[in-house]
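Of the protein chains in this complex, all but one are displayed in their positions.
Entry: chain A
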Amino acid sequence: MVDDQEEPPLAIRIDQTVEEPSQSDQEKHQNDYVSVGVTVITGYLGAGKSTLVNYILNAQHGKRIAVILNEFGEEIGVERAMINEGESGALVEEWVELANGCVCCTVKHSLVQALEQLVQMKKKLDHILLETTGLANPAPLASVLWLDDQLESSVKLDSIVTVVDAKNLRFQLNRHCDSSSFPEAFLQIAFADVVILNKVDLVSQEQSECALEELENEIHSINSLANIIRSIRCEVDLSQILNRQAYDATHATHLEALLEESKSLSSRDLHDSGVCTLCINQMEAVDLHKVRLWIEEILWDKKYGMDVYRCKGVLRVGNSDQLHTLQAVREIYEIVPTRQWRNEERQMNRIVFIGHNLDENILIDTFRGCI
């Protein structure tokens, strides 16, 4: 290291923004933060998860996508992740050592910290896919990844995509477990934002359209909010998988789907499993404090014995011109003002519940108490 100069340099103005002479990875200027979407890919072994991943990596879409393959098993933890980066078709495989985040008194789970490290290491990542092997229930993962906006994290949960196998789905849904746990397929569909109905070419030729429609109805009877995409070998339009912003309260398209009055969102026939979708409507404006207490009794206290997996809704709040959205994954929920009601819109409350042991009457009656 050279000693200080003999000649003094020129002093610089104090109100000039301090620019780092060397661009470092530890960026301090994070006011306009951009976050990378994380898509959780789940589904039965053999349904085509790997096919989907490979398709996404190989398709010529010009995006830098990192895929993390991780054995979750019992614990959600990432020590080493295999990163497959597809860029214009070139597949780069590398193992990445992710420093084990401390779990003590940190707000962000070590998985989130690991993903943030990844984003920092690999500049200009457009998306992250989290391919889950051995994870039957995506809910804990969703809880960990659904961060508070306040944290301004460089990663955010984009959506949960479930790949199901058109040929075997019916069999998987009809399986009856002796234990109290459901066949994985129910949970994976219940928590999905997008369901890829794969291997449609393997469904018997003669009745294929009918059979496929039936399958879609079955899927919707478990989760009426999921967007179903049919595919062969998981060749899907990527814009329907990536950047769904399913957990972004301000995102418009999800609201439109909820507000569409003609659409019936409640399950037609209840499954044997009891996992279904219910939709309740109410025209009169509600009190926000009462709604919070109401939803907390259901989600936190498990009042009435209902087990709610997902919840999405729009609320008409008294003394407010703002449409509020409600969103919940297991016990984590938030209610946020989203946008102004439009003049042509019919202001109302509409909430969709996906879960087990749901009772429509109780939900309607108790929600009425929020007026």
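Please note the rule applied: a residue touches a chain if its C-beta (ideal position, glycine included) is under 8 Å from a C-beta of that chain, and two chains touch if they have at least 3 such contacts; residues count from 1.
FYI, contacts and distances are computed from a predicted model.
Undergrad: Name the absent chain as its UniProt record does, using one of the following: "Protein YIPF", "Succinate dehydrogenase assembly factor 4, mitochondrial", "Alkyl transferase" or "Methionine aminopeptidase".
TA: When "Protein YIPF", "Succinate dehydrogenase assembly factor 4, mitochondrial", "Alkyl transferase" or "Methionine aminopeptidase" are compared with UniProt, the left-out chain turns out to be "Methionine aminopeptidase".
Undergrad: Tell me which residue among A:Ala59, A:Ala136 or A:Leu151 touches the hidden chain in the full complex.
TA: Residue touching the absent chain, from the options given: A:Leu151.
Undergrad: Using the touch definition from the top, which of A:Ile332, A:Met348 or A:Ile362 touches the missing chain?
TA: The missing chain is touched by A:Ile332.
Undergrad: Since one chain isn't shown, list which residues of chain A touch it in the complete complex.
TA: 1, 3-5, 8-15, 17-18, 20-21, 24, 26, 28-31, 99, 102-108, 146, 148-151, 296, 300, 331-334
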